[in-house]
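Every protein chain of the complex appears in place save one, which is left out.
The first chain written gets the first letter, and so on, giving A and B; residue counts start at 1 in each chain.
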């Protein structure tokens, strides 16, 4: 193994195994051309410390361990798709792109098969969550290496829910209960906050599991036959209309991913589905965010899963996965890099810096001692287990990704809430789906 | 770089007699003067434009070249309800904002054309809405319209005009009004300063003479200022119409086309389909579909400008 060369690694295809073993065996970085740079495009992380860590510490370590210079670029999550599209069409750009949701499925033809790295990772670290797999595997191969999952749970005000009878941190278990609770809270000027706008995270993360929990689904298991227009879906939409009026902040139709954070932190909504960012932000600045009683807001926040419906209890979390772009001229280096950064020691540092905002792509990370630190964060630990992904009951293909990015399911509720009869809203969404699943 | 080099040479080498004689010929002079423009536009517009047209008649998606499909994409979008909404929205948006921008801009220009203290300061600072990067100013507006934090609601409430809150961006019609307000806010300074520059090329003597002849201010405006201002006005309107028609940033930031696609314009819908959903060819078709409409609007305006100039 001491004579490991780039070609060998490439030929065997086992970039990770060969690479890591190679490094271990020789104890030095493999021979990359001087100054090989891997350009990694990511979102600007909610946790600033994580970006700092990647830019400083991890980039330096990477250079030492692999001989690869790491160029990390962060941009606003909303703008990533514009960058990826122009990069693919012009054949130049970042070597690795970390995408959200199932965007990876849209770019399946323009990326390198990373099955080796992904399978190694899945095997070595306890197996992937269904969510991770659904967005990064096209059914034949791995088109991306799952990076992490940002878990979504309902953040709610402990004291406000206690006032209406949910003492000891209990939370409504079914949609009916949640609606009743919300009704009481809204009467006190403390509505539930939920976006039904065109925004990448919170909107689909609510719209999809809500639909599934009523027994609705986009398509049949064949991934072709549109099955949206069912009594279950109509029921879900009907309930939503009343639920919205009774219990929600009606400004939510205009919200993006940031609005509910702000509304919750400012004490105008009692519960909202979100990543852990609300709690972590309140934790970070206890003097800034206060309850109406004057205590720090962080002590009045708890997390819970989305309630159950007649069809079960589901969740949708926002997965992140790394695409290795087909046009990249540094594919070997990029593969090495991906293998390296997912190795337990390196990934651990990043994982810790997230403080639970992200869970790992695999189940092993549930065992991390980080989860013992803060009981409030505990609901996020295994949240990804109930995760399904868009496209259910079919596979989460490119078509499913198109539906997500067109916001069809989200708009179905938004239309009904705005006054369109539920049956018509469902019909409209069904027609839109049929245009996608031709 | 190549461009400035060309113009430099022409400037420097203008004096020699032979060149000069060549430049005396109108056609040669015109040619020399137009070369930099043609080169630059040819390099950076012609090819992408052709590519755009080709894209729209294929089934291309991100990373997949696709096959020739003729006008299928256009057929598809014309049967698309969201597309029809965005056509309607675009016309409404362009029409309403242009009328307001012209009226307010002209008014403001007339006000600014007077002598008053702090004139230079005022003239520069009313340009701020136009200077500030649109994305960022739209974020500020987004917050001012935010259902939970709206300072506008605060104002209206404290003036006693409303009792509850106005759900600015959550209601389809109000959301449209909101983006229209932002566009007008952004566009008025552009009209005002352009028209102010136009007003200043009009000799004050003309107005003075008319005043001596006993013409009322309104008559003077209508018979002297307005006709002389018309060519500049038409050009400004023309450009504003084009820009507004293809406007993107305001809607992208404020509503993302929501609620439920109620505020999509051509450009934002094309962007959502092409970039968000990855259907490049369909996105190109949407973007191109606005081309003939815009072209028609522009031709009418151009013809009108010609007629005005002949008169």
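The rule is short, and it goes like this: a contact is a pair of C-beta atoms (placed from the backbone, for glycine too) under 8 Å apart; a residue touches a chain by one contact, two chains touch by 3 or more.
Just so we're on the same page, contacts and distances are computed from a predicted model.
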Among "Pyruvate dehydrogenase E1 component subunit alpha", "Sugar ABC transporter permease", "Ferric reductase-like transmembrane domain-containing protein" or "Cytochrome bc1 complex cytochrome b subunit", UniProt-listed name of the chain not shown: "Sugar ABC transporter permease"
Contact list for the unshown chain, restricted to visible chains: A, B
Which of B:128, B:161 or B:300 contacts the chain that the document leaves out: B:128
Absent-chain contact - pick from B:74, B:91, B:157 or B:304: B:157
Touching residues on chain B - with respect to the absent chain: 1, 3-4, 7, 14, 20, 23-24, 26-27, 29-31, 33-34, 36-37, 40-41, 43-45, 47-49, 51-52, 55, 104, 107-108, 111, 114-116, 119-137, 139-141, 143-144, 148-151, 153-154, 157, 165, 185, 188-190, 193-194, 197-198, 200-201, 203-205, 228, 231-232, 234-236, 238-239, 242, 246, 248-249, 266-267, 270-271, 274, 280, 283-284, 287-288, 290-291, 294-295, 298, 302, 309
Residues belonging to chain A that touch the chain removed from view: 39, 41, 43-48, 71, 73-79, 82-83, 85-87, 89-94, 201-202, 257-258, 260-263, 265-268, 274-275, 277, 281, 285, 287-290
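Everything that follows uses one rule, which is that only the chains that are shown with their structure count from here on.
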Chain A and chain B, separation of their C-alpha mean positions in angstrom: 38
Chain A-touching residues of chain B, taken from the complex the two chains share: 61-64, 76, 80-81, 145-149, 165, 167-172, 175, 255-261, 271-280
Sites on chain A touched by chain B in the complex: 81-82, 84-85, 88-89, 106-110, 196-199, 249-256, 259, 262-263, 266, 268, 326, 398, 401-402, 405-407, 411, 414-415, 418, 428, 435
